[in-house]
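Every protein chain except one is present and positioned as in the full complex.
Showing chain A:
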């Protein structure tokens, strides 16, 4: 059985030293090994930006797509081969700005894959502009007077879009992050995981220390029940979104693929491409 080392390749990430994304990379590798995957059974699809490079840094099938579109690509991959484990990954600009439509619709569609957002609340690769996750008042190159827009709350959004799995984690907490990604992979449906992954170069506000001071672990909240959607929503609002752990999970609802009438039980890419003469004749007869 593969260990996390088999999910490593010989490519050196181009992330800045200290970047939160290193831990996300390590956590995906560990989670994949822990759930018993072989490298060829995993496909990582990523967006554009610093975080988007992650598909090239994990030894698995990897698809580095276009900005904001990792989710539709990942859903297409999963539709083609339901036997593959598919992880989609990108930054907060990718998932909450240019790709926001896909984020909401992927959540409500509920195809069985895991979406990990590396949320650093800034645009890093373009060298420091505001992101939809930047707090009001946050000063960047594109908001020199401070952002006058409201930040998106990913977990509120996920719950209102009908998420069946919504979780948050913090990139220094490798053990917790790994466990959450494992749970996400094992969840039968769309798993949405937002990871606070600090940008050490351009975000001097939401730093490692800032998160350590402000984050609350859900498992320290007495009586927290992650199957209770109402409690989940209330808790997020009470803590201004700054909580980590599995916020909500619904195991009742079937995944999209389980609900498609007629959809192949084996990988769709294994079905016969030739249409039988009998089937063709039946189809043609309807036009006569």
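Here, a contact is a pair of C-beta atoms (placed from the backbone, for glycine too) under 8 Å apart; a residue touches a chain by one contact, two chains touch by 3 or more; residues count from 1.
The definition used in the following text is that contacts and distances are computed from a predicted model.
When the listed names "ABC transporter permease", "Nickel import system ATP-binding protein NikD", "2-oxoacid:acceptor oxidoreductase subunit alpha" or "Deoxyribose-phosphate aldolase" are checked against UniProt, the chain not shown comes out as "2-oxoacid:acceptor oxidoreductase subunit alpha".
Screening A:24, A:45, A:97 or A:199 for touch with the missing chain picks out A:45. Summary of contacts with the chain left out: across A:30, A:69 or A:187, the touching residue is A:69. Contact with the chain not shown here comes from a single listed residue; of A:80, A:200 or A:221, that residue is A:80. Interface residues of chain A facing the missing partner chain: 8-11, 38-41, 43, 45, 48, 53, 55-56, 59-66, 69, 71-81, 83-84, 101-102, 104-105, 109, 260-264, 267-269, 271, 273-275, 277, 279-281, 283-284, 287-288.
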